[in-house]
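One protein chain is absent from this view; the other protein chains keep their places.
Showing chain A:
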Amino acid sequence: MIALGLEGSANKLGVGLIKHDMSTTPPTVTILSNVRHTYHPPPGEGFLPKDTALHHRTFIIELIKNAMAEANITPKDIDVICFTKGPGMGGPLTSVATVARTLALMWNKELVGVNHCVGHIEMGRQITGAENPVVLYVSGGNTQVIAYADKRYRIFGEALDIAVGNCIDRFARVLGLPNDPAPGYNVEQLAKKGSKLIDLPYTVKGMDVSFSGVLSYIETNAPALLASGEYTEADLCFSLQETLFAMLVETTERAMAHIGSKEVLIVGGVGCNMRLQEMMSQMASQRDGKVFATDERFCIDNGIMIAQAGILAYQTGYTTPLEKTWCTQRFRTDEVFVAWRD
């Protein structure tokens, strides 16, 4: 069984083809192809929905052709077409969904609309083999601490305002760091050279976290701190990362204690940050636990994760009828009925 996955909820456009060999139990999973094209706005700017949608419309045909060529398959081999239904930016989502619908009708295939967050979780589980982890989903648009229970991915805690990646990316804009390959990646590299820790607002409310206060604080004070000569840009990046990640580790640890799990799975674009993985590992090892993480191919938004989550749903008999293939900017992780897990 082969699924095509199309992802375009933010500035990454991804196309993936995944194969599940159903003759074994559990099915043997093979990644046939996983290609991506990223929209990079100029330094100092974020990606706007209209420009991002145009980027996706410009590159999607070429990307699908590349994915099919790399996998060496024809449309006949594909069983199901999976696309991101939400959450994400409306224009980019709808542009990609339009292509998914057209392909499905032309090729006479079923469609499966996938929740982006569930895509991240299922890909992380598949790659790492984590059994029943507490999931920390951290990206430019989402920050959630998630645990599976009773056919749903339950949200234990989440960001009350902006996502952690958004906080980092917007600080990268203050410093004028490039958006290529990712603003967060450039902050991470710079942070390695920093050593002086500045006291920044630390906001954890129960299981929830808040990042807008720390962003305002560092945005407002950065020019003066740098001008004083006492702190470098690297020190600011270092301090920001340490503070933000400490908040995430604290809430994740509490979720682990609550459900009695010893596994943490980190997914989402910020999940490739090695410092976050390191801090999480320190916490987990103190609890005799283990951290599971993936590299940028599967952490950062990609098509294969949509194919993976879609094909799992499809195997339980789930399809999205054409008239229900509209996209939605708001689509919570716990709205999805996880029929494929016990």
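Here is the rule we use: contacts are C-beta pairs under 8 Å (C-beta built on N, C-alpha and C of every residue); 3 or more make two chains touch, one makes a residue touch a chain; residues count from 1.
We take it that contacts and distances are computed from a predicted model.
Of the candidates "Rab3 GTPase-activating protein catalytic subunit", "General transcription and DNA repair factor IIH subunit TFB4", "Ribosome biogenesis protein NSA1" or "CTAG/Pcc1 family", the chain left out of this view carries the UniProt protein name "CTAG/Pcc1 family".
Residue-wise, the contact with the chain that is not shown comes from A:L322, picked out of A:A224, A:A257 or A:L322. The residue touching the chain not shown here, chosen from A:M22, A:I61, A:L197 or A:A257, is A:I61.
Considering A:L105, A:A224 or A:A257, the position touching the chain not shown turns out to be A:L105 (whole complex).
Along chain A, the points of touch with the absent chain fall at residues 53, 57, 60-61, 64-65, 75-76, 94-95, 97-99, 101-103, 105-107, 322-323, 325-326.
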